[in-house]
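Just one protein chain is left out here, and the rest sit where they should.
Going by the order they are written in, the chains are A, B and C; count residues from 1 in each one.
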Amino acid sequence: MALTGVLRPGFVQIRVLDMKEALTHYCDRLGLFEVSREKDGRVYLHAMDEFDRHSVILREADQPGMDRMGFKVRTEHDLDLFEKRLRDVGMEVEHVEAGEQPGVGRRISFVAPTGHRFDLYAEMEQSALPPMTHNPDVMQVDPKGMGVQRFDHCLLYGDDLDGTERVFVEALDFEVSETVTAPDGTRIASFLTCSNKAHDLAIVRHDEKGKFHHASFLLEDWSEVGRAADIITRYNISIDIGPTRHGITRGKTIYFFDPSGNRNEVFAGGYSYYPDNPRRNWDADEVGKAIFYYERVLNDRFMGVVT
Amino acid sequence: MALTGVLRPGFVQIRVLDMKEALTHYCDRLGLFEVSREKDGRVYLHAMDEFDRHSVILREADQPGMDRMGFKVRTEHDLDLFEKRLRDVGMEVEHVEAGEQPGVGRRISFVAPTGHRFDLYAEMEQSALPPMTHNPDVMQVDPKGMGVQRFDHCLLYGDDLDGTERVFVEALDFEVSETVTAPDGTRIASFLTCSNKAHDLAIVRHDEKGKFHHASFLLEDWSEVGRAADIITRYNISIDIGPTRHGITRGKTIYFFDPSGNRNEVFAGGYSYYPDNPRRNWDADEVGKAIFYYERVLNDRFMGVVT
Amino acid sequence: MALTGVLRPGFVQIRVLDMKEALTHYCDRLGLFEVSREKDGRVYLHAMDEFDRHSVILREADQPGMDRMGFKVRTEHDLDLFEKRLRDVGMEVEHVEAGEQPGVGRRISFVAPTGHRFDLYAEMEQSALPPMTHNPDVMQVDPKGMGVQRFDHCLLYGDDLDGTERVFVEALDFEVSETVTAPDGTRIASFLTCSNKAHDLAIVRHDEKGKFHHASFLLEDWSEVGRAADIITRYNISIDIGPTRHGITRGKTIYFFDPSGNRNEVFAGGYSYYPDNPRRNWDADEVGKAIFYYERVLNDRFMGVVT
Partner (left out) sequence: MALTGVLRPGFVQIRVLDMKEALTHYCDRLGLFEVSREKDGRVYLHAMDEFDRHSVILREADQPGMDRMGFKVRTEHDLDLFEKRLRDVGMEVEHVEAGEQPGVGRRISFVAPTGHRFDLYAEMEQSALPPMTHNPDVMQVDPKGMGVQRFDHCLLYGDDLDGTERVFVEALDFEVSETVTAPDGTRIASFLTCSNKAHDLAIVRHDEKGKFHHASFLLEDWSEVGRAADIITRYNISIDIGPTRHGITRGKTIYFFDPSGNRNEVFAGGYSYYPDNPRRNWDADEVGKAIFYYERVLNDRFMGVVT
């Protein structure tokens, strides 16, 4: 399989109300490592199994939520190509200069029909503490907290789900791995992938634009989901739901909130996606099982609490 | 990421000395399901999490070993394209008619410089018992035995490792994720991927052509590797090594032999590969740790016993 | 440590509304094995890691619930001793003849102050399919369904909690490992052990006498709790809560209902208890965390739904 174009979710910039509390949460509890703290106040974090310099950016603000999500593409040339294709599907494309984030090359940026800002970029410096590559150990440092391996994906809520799905499919070559559909045919949720992962981005239809449901981080397996749950209660972190499993993607998961009210997920597992797989579809009346496979009902927070 | 060209290892045809014993092994112990038994005596098997009709083909013969390994490509057009590119790197390409395997379309086939036969094909009927796609459960039937999810990859032994690596990289767009190299620069082992998996094919340098080290099947996690080990001893299956872990790919693994002496692996885990990852390299004097991360030495069987 | 007197929970007799559905549930889903079906209609079941003939008895009736729970004592002489001590604390003791359950010796029986009937017995025939003892494999047969290893304990609801606790402590040498206590000092829940297990019997204060909260079965680890959860949804079994963890005992658990509405638990883990351990105590306002460590709140069903 030639792997071209958009490679993966590369970073997410999250707004937090109190940086100190946020760092305790993301570093000591989730297990991210602080990379740098810049003059504009943004703090850059890195997960232990990522080669790139950073994957999470925290920005102190009055309201929680997501500022932007970035996808890494394979080549500089892809940026030019995707800029054209984004314009072809009606997106306004902005340029972000190299260095706006330390160690990151030029980005192109657009606001999708659901109101979320996405960036594409081809260059990021390698981490100062990447996975080893010469006679590599399976880990370079002892994991801390939940020991998340990488930033994995986001679930976003917004109004024009069809519009955003169309942009990602038509301009950026994503595929729709899984959907939830109302009886009248309205798409309620769309799970999009640009890789062998069951999803790299998920979108749920919602009245407001630009809402952030969660950022998700990868764990090794179900055993680590259980250990994450122990940490969540031990440190009195606000839980949403779990440990449980998603029917969609089959991921084993737990949801909780950072101190600013942004939802996080840590998860493991899920099927491998291939572009010749038939699409998986869920009926709206099975959405409970689709989202929380064990409980088989949604909790109110899942639909209502977003930042 | 646009996923194009070669998608994945799709099937392996294995020679067995006694079909009945082989079926007990592959179906009752590994957990494959019998799909069909054809007039020419070949028996077709399917793993529980595969959409395609079959992935393992057993053929009764006087000598164990691998007849051929097939890769599924995305489109019929890819077959024409790869035929040309294979010829461009000096491969003789044969045509195999649709239907030579039941439910499989036309294949192109070549013998790589290490003496192994590989097929490419774009079409295979869907399994009669595939993963569910409408309000899907995480499994359709109870797993049996080790409960392998899919055929995952092969490790092959042969003389002209550089030649075969070159064919897969130059003609088929594979990437080399990891290598083992001798002090004089000779490549001892090469791990090749066409996906986000750490490897889809592995080759070790060896005096003889066309040797088969193992076919590997995916499990969910380390816990299932342990359960597989219980089954191996309970049913007196000949073990090679494990449970252990590979330094290369980081997979958690156990090796054992089918009743004909062909080596099998069941494994879980391993890193996700992306084409912008730096290549991982092992020195020859660390090959023990590379292959068996916990033991840090090779056993004699790993280098010597192939079929 | 000399292990004397009451050894362990040995059996539970459960009322079910439909025997056929019950057997599908307890045998195919939990993984018990049918031992015998007697003329009076009772069906005797056995778990794969138990030496004794049976541990679960199903009786078809108009109302679900628990008929009786039996404890195995070490010697026949213990029965005489405990009869006297039970009478000393005010219990009426009945004699049940050997053979009332097939393969079981004479029992002494009493109704505790909470209205539950308990039996003590010293003799039960060995299972026809016990764990192996000569060059034993770790399992004799492949596990099926959830693969429960043994019947482990019951949680019972009743009014005179203090009375029943007193009987088990004063007459039967149980110890109280853990409690939940109201601000006024009223005991809300009591966890009792006669072994190194964190509990062999649990009692919760409740308005009605003789109620059955759940029978619990042991699994190997958290990984098996997850597999049990998959089976529960796959076979559309009514779930109560989980996978989660208890603060009390630390067990990792999932609760669900048999087709008659009796609650079952499958669980793994929990601390080892020793008689020199200080007692663990929970305040009533932390009862949510005590029962469901991750959710930190009780669901209504936990307190209200009993049979």
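Going forward, a residue touches a chain if its C-beta (ideal position, glycine included) is under 8 Å from a C-beta of that chain, and two chains touch if they have at least 3 such contacts.
Computed from a prediction, not measured in an experiment: that's the story for all the values here.
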{"item": "Option from A:M19, A:A61, A:L81 or A:M139 whose C-beta touches the chain left out", "value": "A:M139"}
{"item": "Where the unshown chain meets chain B, residue by residue", "value": "222-223, 226, 229-230, 232-233, 239, 242-245, 252, 254, 289, 293-296"}
{"item": "Absent chain, residues of chain C that touch it", "value": "1-8, 49, 51, 72, 74, 126, 130-138, 150, 173, 175, 194-197, 220-223, 245, 247, 250, 268-269, 271-272, 274-283, 286, 289-290, 293"}
{"item": "Touching residues on chain A - with respect to the absent chain", "value": "137-139, 142, 144-145, 221, 223, 230-231, 233-234"}
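Rule of thumb we're sticking to: only the chains that are shown with their structure count from here on.
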{"item": "Separation of mean Cα positions, chain C and chain A [Å, integer]", "value": "44"}
{"item": "Inter-chain centre distance, chain B versus chain C - centres from mean C-alpha coordinates, in Å", "value": "47"}
{"item": "Chain A, residues touching no fewer than two other chains", "value": "222-223, 245, 289, 293"}
